[in-house]
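The complex appears here without one of its protein chains, the remainder shown in place.
What follows is chain A.
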Amino acid sequence: MSNSHLFLPSGFIRTPLQNGLGRYIPQLQRITIKFCKSHGGSRGVRDFIESDLMEFAKTNPGTVVYLKPRRHRSPCMVAEYLNGEREYLSCHEFSRDEVYKWLSYMCTRSGIPVMRFRKYQHTDYPTIQGVWNPFTHQAPEINVAEFPHEVLSKPINHGPTATEQLIEIFKKTQLEDPANKPPN
């Protein structure tokens, strides 16, 4: 993060209009490619239009493609989406492959503005088996027990420690040995 990210919008992943629940609907509504017929900055765009644009239009029947030649201005593409969003991209001095790449990017987007994602998954059903709590899978007798309880109120006994066992063994040997018997 840097200062340029201070006002970066953040949010959760979503799709417009529950896209993909029944079938997938391409979200790119129309794309306008503006270019110059003579300037060198538009050369890649012109190459793309000559060789690849027809196939692009055929494979994306849901998208309207507009071409807008204009004199002596740098090329750009403007994508408009079904949710009303509009994205502008300057294509100045792009190669043919770059134009293809950015066009694919525009085509596969959903139109939701670029943002920082706070979570990488979204669910409407956060739990199905219930949220765990400390009483999950516990014996139900605890519910009717009255406190202070003879057993439940005691701390958990983990058995004698090694030190305690040693002390016990030592005391036993002390008792067995008559020489060490206390005088009284």
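Worth a mention:
Here is the rule we go by: contacts are C-beta pairs under 8 Å (C-beta built on N, C-alpha and C of every residue); 3 or more make two chains touch, one makes a residue touch a chain; residues count from 1.
The rule we apply is simple: contacts and distances are computed from a predicted model.
The complex appears with one chain absent; UniProt names that chain "Large ribosomal subunit protein bL21m" among the candidates "Splicing factor 3B subunit 5", "Large ribosomal subunit protein bL21m", "[RNA-polymerase]-subunit kinase" or "Probable electron transfer flavoprotein subunit beta". Take chain A: the residues that touch the chain left off the picture are 1-2, 4-5, 8, 13-15, 19-21, 23-24, 26, 105, 107-110, 114-117, 120-125, 128-129, 139, 141, 150-151, 154, 156-159.
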